[in-house]
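Once you've had a glance at the structure underneath, I'll fire off some questions.
A protein chain is absent from this complex, but the other protein chains hold their places.
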């Protein structure tokens, strides 16, 4: 097909481009310290992440990571199986790099007068590198290191407004919970290592048969691993950092964390549980079906997130809780796995994370725009914004209705696939019926508070005495681009669904 | 700083019970695990440290295959990733530790006085004696 | 090797529980960091004991990486704690409650 063959390691190109961009930003910073050349810095970041996005999409279309039997170029295993590039890895690299690009463009205006421009963008690229590496990591060692690479810059990004007490407090809470959960995660890894003697995911799966005596140890280890994933995806046992961190963080950083970081957390959960702990042998060893844990977590997470979101007055906090709720929806992808398949739920969860990447980033960027204007934080403060900024408010309407899952928009289709997948999985495990019911009920609740924001913006009378609002180019461009992506996701939803299903099938088999 | 060590035991009863219960559960699991009596151990005559080095850099050709020490996984990519992580940590720690004056970052550790105070008070090895003549023209006239 | 593996596992579990206890009781952010370090050390004891038990070096090399990452994490944590101290004049994690500002 191609005139020349790229070497195997080139399959990592998206992650390599991201890290190269981070290093380029270091170089810019060291040549000209304290540079305020925002166009150069934000431009470099955006170009780097768009290049990573382009390469990832190109690889996916070209069939890298599809098994040769299915007409592709085969799953690329690198460094002795420590990294693997398959369709799922490329899919999530796409999600991460598109969110990074949006956030970088939006930060051009939002972080306009900040003292640490170059550091901000390089930290963001390093975190994006970590997330892209998480997508490809295939050993508990690389997973842990990539998780730290994604987390450590995020702590600093959340608290980068060093004089803002909210930002520092959010960063502190994020860091403390992150440090605790990574300690629990590494203890879980040590127990899994004790039970199987390996850390590479396929090797763990191969050693499961001989691990019969270590069932308790392995079960405890898996439980602790779930704790680590829950932190990264902001789901229930370790979700309570999310509202504070998202509310305190600069809004573009909150968008970055709630979309890209969550997606990256899910990809390691998907990979670990499909590759290292296949359902049947693991159940034989530990005696419990691990999907049970995810069923409980999914229901609790989505219910808690949506009910808490419905009681909020602060828009950013409402979005933070709704992001917890969406983590619950995506958890269905793991809860619905069964011994004889489940690629439809997992594919649906991947679709949801992609669409969620667009619409949630867009929603947080609208909050960034409102913070840039300085209109305030509560629903009332947003009243009547549509008079002054109709375009942005129209985009907000798209994001809100897509998040709520109103039929023609992308969010509806991914939720629809999740629902049908859950119903289908109910033939193997009737508890999935409860999950499907919870999904429907929670979507209905979420419509209430999403519609409340749209109503505030479009229907309520505007607050008197508000000046005309500025139109920052970068923020507007990012919001409109996110809205276009949310809408465009509709006609191309077929290919997206195909890609996600195919990726899920490859990952599960 | 000079007070002796003090234990603080108040209001830690419930977490204490929780921790002991957690330890109990984990210990039950560990004791019910059928560990083999003998550890496999490392074969005699092989330097563990050099094997760690080979594993770190994927020198699989050099790794010894006798015994089972050769089952070690390759770690080159982890090593490279850790290098990036330490970069990120350095960057982040610097951003956080730096101080700003009027929005401009200055060195992470700096004295309160700014650069121009050094010109008004030149260093003079006179034991800190202050008389106007030595200050105006440095310490040379003494 | 004369010390059975169970003893090491029990020791590391006890250390882990102590670390968790510290996290639950202490409100000083620095104490929180120290307790996390104890928990990470518990994991490292496990990793190295199991490395000898299984006869491969994976656990030992991973323990080295965990140490490096713990050091990096502490560096960032102390940065955040210093910024916190500058803003609130305290390192008590319950003092910052501005989140409804």
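Lettered A, B and C in written order, each chain numbered from 1.
Here, a contact is a pair of C-beta atoms (placed from the backbone, for glycine too) under 8 Å apart; a residue touches a chain by one contact, two chains touch by 3 or more.
Everything that follows uses one rule, which is that contacts and distances are computed from a predicted model.
Engineer: Not counting the visible chains, the remaining one has a UniProt entry; which protein name from "Acetyl-CoA decarbonylase/synthase complex subunit alpha", "NADH dehydrogenase subunit J", "Sodium:proton antiporter" or "Glutamate mutase epsilon subunit" does it give?
Structural biologist: "NADH dehydrogenase subunit J"
Engineer: Using the touch definition given at the top, which of the shown chains does the missing chain touch?
Structural biologist: B, C
Engineer: Residue-wise, where is subunit C in contact with the chain that is not depicted?
Structural biologist: Residues 1-3, 7-8, 11, 14-15, 18-19, 21-22, 25-28, 30-31, 33-35, 37-38, 41, 44-45, 48-49, 51-52, 60, 63-64, 67-68, 70-71, 74-75, 78, 81-82, 85, 89-92 of subunit C touch the chain absent from view.
Engineer: Residues on subunit B that touch the omitted chain in the whole complex?
Structural biologist: 1, 3, 5-10, 12, 41-42, 48-49, 52
Criterion: only the chains that are shown with their structure count from here on.
Engineer: With centres defined as the mean C-alpha position, give me the subunit A-subunit C separation in Å.
Structural biologist: 26
Engineer: Report the inter-chain centroid distance for subunit B and subunit C in whole angstrom, where each centroid is the mean of the CA atoms.
Structural biologist: Measuring from centre to centre gives 12 Å for this pair.
Engineer: Provide the list of subunit C residues touching at least two other chains, using ranges where the numbers run on.
Structural biologist: Within subunit C, the residues that touch at least two other chains are 9, 16, 53-54, 56, 58, 65, 69, 72-73, 76, 79-80, 83.
Engineer: Among all residues of subunit B, which ones touch two or more of the remaining chains?
Structural biologist: Answer for subunit B, listing residues that touch two or more other chains: 26, 30, 33, 35, 71, 73, 75, 78, 82, 85, 88-89, 92-93, 95-96.
Engineer: Considering only the defined contacts, which subunit A positions touch subunit B in the complex?
Structural biologist: Answer in residue numbers: 19, 22, 26, 34, 78-80, 82-83, 113, 115-116, 119-120, 122-123, 126-127, 129-130, 133, 139, 141-142, 145-146, 148-149, 152-153, 155-156, 159-160, 162, 197-200, 203, 213-217, 219-220.
Engineer: Within their complex, state which residues of subunit A touch subunit C.
Structural biologist: 141, 144-145, 148, 152, 155-156, 159, 162-163, 165-166, 168-173, 175-176, 179-180, 182-184, 186-187, 189-191, 193-194, 197-199, 243-244, 247-248, 314
Engineer: For subunit C, which residues count as touching subunit B in their complex?
Structural biologist: It comes out as residues 1, 4-6, 9-10, 13-14, 16-18, 20-21, 24-25, 52-58, 60-61, 64-65, 68-69, 72-73, 75-76, 78-80, 82-83.
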